[in-house]
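A single protein chain has been omitted; all remaining protein chains appear in their positions.
Let's look at subunit A:
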Amino acid sequence: MKTAAINRLAPYVFIAPAAVTMLIALVYPLGYMIYGSFRSWDPSQKLGETEFIGLGNYIQLANDPAFLESLGVTLKFALVVVSIEMLLGVGLALLLDRSIRGMSVLRTLFILPMMIAPVVVGLMWRYMYHPTVGTFNRSLKAVGLDGVDWLGEYALMSVIIADIWQWTPFIFILSLAALQSLPQSALEASRIDGASPWQQIIHIKLPLMMPVLIVTCLLRLIDAFKVLEVILVMTEGGPGLSTEIMALRISRTATEFRELGVAAAMSNYLLMMLMLLTVGMFAFTRWQELRAARQRKMIEEEA
């Protein structure tokens, strides 16, 4: 009798702590934020005492040039960063997908940059970009060239370079794992048919890797919208608003300007954008998966 009761209760005992934590610290706050985005919300008040203003915050943002600028910067940053990282990462994976001694050591060294705190990454690059003390300008001057104002006029580019340094390894590692789990029979068959390495890449490896590449791209894209600390440490959003990404704008609106309602509306815009992206990517993945499955079958039948 007693054991039966324990068995019946067990699932709930196992799941309860996780459910409670997520309710308190994720679900409830997100609902609270959506509710707050419709109100004129000052952090010193309780949300219940604030004034309901409908879509006021959303409309205010849609007409706010600083917000629109940060939206543009965010999109530019994310798109440039992800496309360059995908190209470099997949390219490197294709190049290094061979049996060489010490591959595991290499992989360990390559994943180091993404394990280091973003704050520290920002700090390292801020030092290297420094106009007089920094590594880059010192090297340029050593070979007789003029220094570049890395974090001034070219701030966005410099921030993008730092992100590429940190996150290309992510795409490299995932692509390499995908490459190494490809069906060897298909590659073997194409080699026997006389396909050149290049043809193999275009017609067999890349199509078969496609599902993984899309998930990788999606994960990286989501993360690119989250980047904050690296940019904060390097440029603090400046000069002007040239590197003020949305995450930075949100935190500034919330903590500096103390306009929680506006910041909440901004967060909702950001979430909606990410959600659209994810849904779009997933629809695309499903479609690609079906195609890849068909292709795999065809290749295996030929072999």
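The criterion applied here is as follows: contacts are C-beta pairs under 8 Å (C-beta built on N, C-alpha and C of every residue); 3 or more make two chains touch, one makes a residue touch a chain; residues count from 1.
Following the convention adopted for this analysis, contacts and distances are computed from a predicted model.
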Revision key, fill the gap. Record lookup, UniProt, unshown chain, options "Na(+)/H(+) antiporter subunit D", "DNA polymerase III, epsilon subunit", "Fe/B12 periplasmic-binding domain-containing protein" or "Carbohydrate ABC transporter permease" -> protein name "Carbohydrate ABC transporter permease"
Practice item. Among A:Val119, A:Ala283 or A:Met298, choose the residue that contacts the chain missing from this document, as touch is defined above. Key: A:Val119
Study note, to complete from the structure: Where A:Val80, A:Leu206 or A:Ile222 are the choices, the one touching the absent chain is A:Ile222
Check your understanding: Contacts of subunit A with the missing chain: which residues?
Key -> 3, 6-7, 10-11, 13-15, 17-19, 21-22, 24-26, 28-30, 32-33, 36, 41, 43-47, 92, 95-96, 98-101, 104, 106-113, 115-120, 122-128, 133, 135, 138, 165, 169-170, 173-174, 177-178, 181, 212, 215-216, 219, 222, 225-226, 228-229, 232-233, 236, 246-248, 250-251, 254-255, 260, 263-264, 267, 270-271, 274-275, 278
